[in-house]
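Of the protein chains in this complex, one is absent; all others appear in place.
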Amino acid sequence: MKRATFLSCAFALTLLTSFTFIMQKKKIVFFGDSITEAAVKPGGYITRIGELASKENMSSKYDLVGAGISGNKIYDLYLRLESDVLSVNPDVVIIFVGVNDVWHKRTHGTGTDPDKFEKFYSAVIRKLQEKNIKVVLCTPAAIGEKTDFSNELDGDLNQYSNIIRSLAKKSNVPVIDLRQTFLDYNKKFNTDNKEAGILTSDRVHLNEKGNQVVADEMWKIIKSL
Amino acid sequence: MKRATFLSCAFALTLLTSFTFIMQKKKIVFFGDSITEAAVKPGGYITRIGELASKENMSSKYDLVGAGISGNKIYDLYLRLESDVLSVNPDVVIIFVGVNDVWHKRTHGTGTDPDKFEKFYSAVIRKLQEKNIKVVLCTPAAIGEKTDFSNELDGDLNQYSNIIRSLAKKSNVPVIDLRQTFLDYNKKFNTDNKEAGILTSDRVHLNEKGNQVVADEMWKIIKSL
Amino acid sequence: MKRATFLSCAFALTLLTSFTFIMQKKKIVFFGDSITEAAVKPGGYITRIGELASKENMSSKYDLVGAGISGNKIYDLYLRLESDVLSVNPDVVIIFVGVNDVWHKRTHGTGTDPDKFEKFYSAVIRKLQEKNIKVVLCTPAAIGEKTDFSNELDGDLNQYSNIIRSLAKKSNVPVIDLRQTFLDYNKKFNTDNKEAGILTSDRVHLNEKGNQVVADEMWKIIKSL
Partner (left out) sequence: MKRATFLSCAFALTLLTSFTFIMQKKKIVFFGDSITEAAVKPGGYITRIGELASKENMSSKYDLVGAGISGNKIYDLYLRLESDVLSVNPDVVIIFVGVNDVWHKRTHGTGTDPDKFEKFYSAVIRKLQEKNIKVVLCTPAAIGEKTDFSNELDGDLNQYSNIIRSLAKKSNVPVIDLRQTFLDYNKKFNTDNKEAGILTSDRVHLNEKGNQVVADEMWKIIKSL
């Protein structure tokens, strides 16, 4: 009988462990543009977050899912929210968008009006929160790394970053302020006022260091949720 | 008793007539941009449609509602579909949009990508059809009236008109091809190849003749529904 | 005979005085866009420079000529340099341009590439210097007065201001750094981070205070030449 008890206890323990394990594994979707599309590759920021989790023996706690598509603006995220995000039942969605909303004004004539940016962004947040999904916002890091605000689109990128910061406050969700992080880093290390090569390869897309900086910032928030 | 019967019959008839009358009054919402915003004023195309209905003793059959807002693009219509259109329970919605989706590429850098134009337009049609509302599409009439396709934005406007024609076919709804109507009219009457003054006052917004031509085209379809 | 001598002396003196007077009157051409076009009106910055000269009893020393045309970019100045500036034989030309080179990228798709901006600007300076005309450059003051570099076009305007500062250095001519002046002033007095109303009426064109600030800055340089 003792043995039977022991066995059933062990079984219960296993069950409990599995159950706990399953319950605690958080599915985190990274929802964004080409920067996020590249982030699941070796060296990408999502891959690096996985490595950071691993180092702290927390791999089993997180399911990290990339949902980035090149060229996406906020209304592209809105249009594929159901099919690409809600459909996988995430616990947390980290939204990292904004570069193309500004950039495409110059390169395609199809950027996003600031007020529409805010409306579609609000709608995405609301739809996620309605499903009890935790939302984390990010400001767009850079289109050019010069630190004297003489990158062509700095003004507009600052404007849209302000919109995102204000949305985070209104929606009471955390914001990872990558724009500020990148500026601070460049002020320290980009003393020649170069437009690329510090955290980006081409003014926009992340190089190794850039991916690590983004991973570090995101990991801090992810652990805290 | 006979008289009483007669009276009650007459009363019933009156009731029936009123009832029929109420039932048959179609609410038609005109959903668009500044062209439609101006259309409810004296001389505007919606006002003129009312006059055409009146002439044919059909005023009582139609409830004409303007829902145009200056500067609107297809995704603005999408964003205010609930509040401005579905909320008033229309029988028919005539969508007249596209000029700003093209024009704002040039003037604000915030036009609409062709594929997003199609996606948001499809979504608007679908949401209306889900409520059993009849949908009628219009092609954007003009940004410039020159007839040799040398108006600056003719190429793009033709592209978006093709998208609308194709959407109408796919969704099996009528299309009022104002772009073709305006071109045909100008080929006949704009023999000096002027860029404005024939059907528009400023290349885009309708003058008296333009409002009448639009009213005539729309009235033909409205009667047929 | 004495009297005749006296008379001829007096006459000679008068002649001499007139001659001296004519020689010392400096013709200063203000060469620019709509901001300069408005500057000759009552309250405009050129009018105010005249008033400053008057207060210091130096009106007779300067001939102030406005040569501003609305919408002008650097290559418009280049194209009308002969007809509007060289033709009037100025001693000094104050070039105040750049806002439209940046702004028209957004509003017309026809801004000026940074490298072409530099080339045409250099050509204008060179052609003036070949005629021994003194040249003074100005940086473009503002398109929006917010002080956190979140005005839409701040990045680009900073870039073009850097080009002008660098041209001034290369050509060894003074630069009136209105962009810096306006920023400093706004940091002090625009504590609500408003986009207009401090030194501009509409983000770009000068209000009374703006005209005075520009007049003050220019007057300092004009006196020093």
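Chains: A, B and C, in written order; residue numbering restarts at 1 for each.
Heads up, the rule we're going with is that a residue touches a chain if its C-beta (ideal position, glycine included) is under 8 Å from a C-beta of that chain, and two chains touch if they have at least 3 such contacts.
Since we're looking at a predicted model, the values are computed, not measured.
Check each of C:30, C:45 or C:75 against the chain that is not shown and name the one that touches it.
If we include the chain that is not displayed, C:75 is the one touching it.
Among B:129, B:151 or B:207, single out the residue that touches the unshown chain.
B:151
Which listed residue, B:24, B:60 or B:159, touches the chain dropped from view?
B:159
By the contact criterion defined above, which parts of subunit B meet the unshown chain? Give residue numbers in ascending order.
Touch set of subunit B with respect to the missing chain: 105-106, 109, 144, 148-159, 161-162.
Applying the definition given at the start, please give the residues of subunit C touching the unseen chain.
75-76, 79, 104-106, 108-113, 116, 119-120
What subunit A residues would touch the chain not displayed?
106-109
To be clear about the criterion, only the chains that are shown with their structure count from here on.
So, comparing C-alpha centroids, which chain is the farthest one from subunit A?
C
How many Å are there between the centre of subunit A and the centre of subunit B, using C-alpha atoms for each centre?
Roughly 42 Å, centre to centre.
Compute the distance, rounded to whole Å, between the mean C-alpha positions of subunit A and subunit C.
Computed value for the inter-centroid distance: 48 Å.
Please tell me the distance, in whole Å, between the geometric centres of subunit B and subunit C computed from their C-alpha atoms.
51
Where in subunit A do residues touch two or more other chains at once?
Only 105-106, 109 qualify.
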